[in-house]
Every structure is written in C-alpha cells, then in structure tokens.
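Take a look at the structure below.
Only one protein chain is missing from this complex, and each of the others stays in its spot.
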Amino acid sequence: MKTSKTVEILVGAFVAAALLALFFLAMKVSNLGTLDTSDTFEVVARFDNIGSLKVKAPVTMAGVEVGRVSSIGFDQERYQAVVKLAIYRRFDRIPDDTFAKILTAGLLGEQYVGLDPGGSDTFLEEGSEIEITQSAMVLEEVIGQFIFGKAKEEKQ
Amino acid sequence: MRQGQEVSVAGSRPPDEPVLVKIRGLHFSRGDRKIFDGVDIDIPRGRVTAIMGPSGTGKTTLLKLIGGQLAPDRGTIEVDGLNVHALGRRELYRLRMRMGMLFQSGALLTDLDVFENVAYPLREHTRLSESMLRKLVLLKLEAVGLRGARHLKPAELSGGMARRVALARAMALDPMMIMYDEPFTGQDPISMGVLVKLIRQLNDAARLTSILVSHDVAETCAIADLVYVISGGRVIESGPPEQLRESGSEWTRQFMQGLPDGPVPFHYPAPALEADLFGEAA
Partner (left out) sequence: MTEVLARLGAGWILAVRHLGRSLLLLLRILEGVDELLLRPRLLVEQLFSVGVLTVLIIAVSGLFVGMVLSLQGYYILSQFAAESALGVMVAASLLRELGPVVTALLFAGRAGSALTAEIGLMKATEQLSGLEMMAVDPVRRVLTPRFVAGFIAMPLLAALFSALGVLGGWFVGVGLLGVDDGTWWVQMQARIDWNEDLSNGVIKSLVFGFVCTWIAVFQGYNSVPTSAGVSRATTRTVVHSSLAVLGLDFVLTALMFK
C-alpha cells in the first residue's frame, strides 16, 4: 500500500483526467459545444413537402450554419408542413423576403434548410414567416419527371 | 473510558451475578447434520472456562453462536443477562464491543500494520486523540510483548505472534470477556507456552472472563478453572480439570488422556477383516 498522500493525489488525478475526458467528449466530439439554444429567435416556413427533414437539422446561409430546425408540424387546413427554424440571434440582418429551400447534403446525405437572401430592407425577427419556399426533392419524383420528360421528347 | 458506562447501561443485572454466559437447551444444525442437540452451559464470571471435544464437534460454532454471528435453531444464549439472539442490530453491536474474540488464524487485517490493527477497534468505536490512542495501543502491545513489532505487517508475523497481536486487538476495548478459538493449534512449544501464560495472566489482571475452545488437553487443563467436554452434540461432562481426568466415564478418560482405543474405536466401522479380505467382492 502506498502512503495515503500518494493515493489521494493519484485518485484526484484519475478523477480530474476522467472529467476532462468527459468534457472533451461533450464539447469537442458531440454537438454540445456548437449548440446555443438559448440565444435564438424563431421564424416559420411552410413547405409542401419536407422530404426527410428532421428536427435539429442545420439551417444554413451561404453554407454557414445560422440556426437549427426546432420543430416540425402539419397544417391540416392547407396540407402543408410547418417548420419552425431557430435562428441564432447574432444573425439579425436576414431580409424578410428570404427564400428557404430544403437541400440534401451529398447524394444520400441528410437534408437541411438552405436560405437564399432576398433584397428587402426589413429583416426577419421573432415570429416572422418566410413566404417563399421550395420543397424537398424526392428522388422518386425526380426520376419520374425525368422519365416522363424523356418519353415526351421521343414523341416529338 | 466510556466502557465503564456501557456496562451499566447494557447490563440489566448487577455485575456480581456469578454466571456471565448462560446457554440453555441449545439446538443447532447445519444442513442435515445436527451439531448441538440440547446443550446447557454456564460460564462463570472472572474464570477461565474451557470447552473441549474432538474435532468437528462444533466448538467454533459455539463461539459464533455466543457472539451472535449464527442463530440457534432452538434454545437461548444469554450474555450478561441479555438474550443475544433477541437483540436488535444496534444492541448486538454494543454487546460485541464488550466481547473479544481471538480467531484461530488471528484474522488480522492484512493491509494494516500491527499498530493499526490494534488501533482499529479504538478508531472505530471511540474518539480518542491521536496521542492517547498511541499510548493505549502501545500499552496493549506491551502486554503481549510485541511493542517492538508495531511496524510489521501481518504477513511478516509468525502464527504465534499473529495470535498475540490479535489478542492485543481483542483487548483494545477492555472487554468483559474474551473467546479463544483453538489458540494452541499449530504452535511450537515456546509460543504455546507464551500463549498459555498470556491467557491466564490477562484473565486475572484485567478481571476478564475467558472462554477457551480447544482440543489440546494438557495446555488447556493447565489454565482452565472449569472444563466442559462436548461430544455428539451434547455436554458429556463438566467440572474442574483434575476431576475430569479421573472421571468415571470411560469416554472422558479416553479423551483426556489421549488413549488410542476405547469407547471411540480405533477402527472406522467396517465388516470383519476376514470377510473383507477373503469374502466375495460385493
């Protein structure tokens, strides 16, 4: 048995190292470090089809993450998906006629919301709605359209 | 020390009651094997009482029953007026503080040195200052002659020394009684002599009650005031050692004098030799 002082120091070092490892996992490996949930404002966008968009999917502008999808709902009267986007508060100069579309990262990757800025002088704020949206591309529909188009071409 | 108060709090009888441990109608069995089948024993206060019997008669079990580590099937054990097996956990532990037990192996804590082993019960049960504790421990170690060995680890001690350290530890809380489990087994003649002397000395100097479980007839008879002989789950005979040596019972005489043949036969029960050697194999 080592002296009690050495034992105490080693146990302290062990616990400290393990907590450091946990901190590393939380901040550097997982999304806890990049998550700032408190400082956001929420805007709404309606889509005809959101494909496989999920809550927490990134919202990007020019490829930069400016927010996250905070909730996805369904409007029974207009048969549209209601997507709430939590935009980080530091991006407070996004025009309110911005164009939102659902894009896919890579060929088979996850879907995210991309914003294209409009030209308005007024900016998005808590509760505003993005009017112009483009639905997700659904692979079957794209292929369907492609084949349909080909068939038409050949007819002509 | 607080020990003095504990006696008057926990003991419901006046301390001059001559019988310290009173065992009545004790039945105990392990699995299908009956170990005690109605045993009555009285252990007088301030004396050395030996409980003897052949190996496997449950002598150690008896000590564990007195210490409350095992519970009897039937019968009662009273220690200082308290029924051991009717006590709650807290009272039982308070009673155990007043009992010391010396295990066959010594049962020292292997990761503590000799000093810390003796200090252990004091640290657990009292709030003595460090210097007071040191003095007490050294006194206890002096009493068993091992003050110089205080920094040794249990692994460095011989069997006899380990038992002496364990004895010092059992004495640490100044108990009213000490139970010895086979203290002489496997000792060389010198350490045997030391232990015999120590047990008697401690008993008389500290006004203890000693219960000694053993099958070493000569050593035990040298120090015991009273001997109980147990066999087959019953008390065969009891009395002062001199009386038992000249006992009318042939069995007792065989045991006390270590005769190879007698009521306990030399041969394990078997068919006749001739039949076994020359008869048909079954």
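The letters A and B name the chains in turn, as written, and every chain counts its residues from 1.
The rule is short, and it goes like this: a residue touches a chain if its C-beta (ideal position, glycine included) is under 8 Å from a C-beta of that chain, and two chains touch if they have at least 3 such contacts.
Just so you know, these numbers come straight off a predicted model, no measurement behind them.
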item	value
Residue of B:65, B:108 or B:256 touching the missing chain in the full complex	B:108
Residue of B:97, B:133, B:194 or B:221 touching the missing chain in the full complex	B:97
Absent-chain interface as seen on subunit B, which is shown	64, 67, 69, 93-94, 96-97, 99-101, 103-105, 107-110, 120-121, 124-125, 166, 169, 173
Those residues of subunit A which, in the complete complex, touch the missing chain	4, 7-8, 10-11, 13-15, 17-22, 24-26, 28-35, 56, 58
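In this section, only the chains that are shown with their structure count from here on.
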item	value
Chain centre separation in whole Å, for subunit B relative to subunit A (CA means)	77
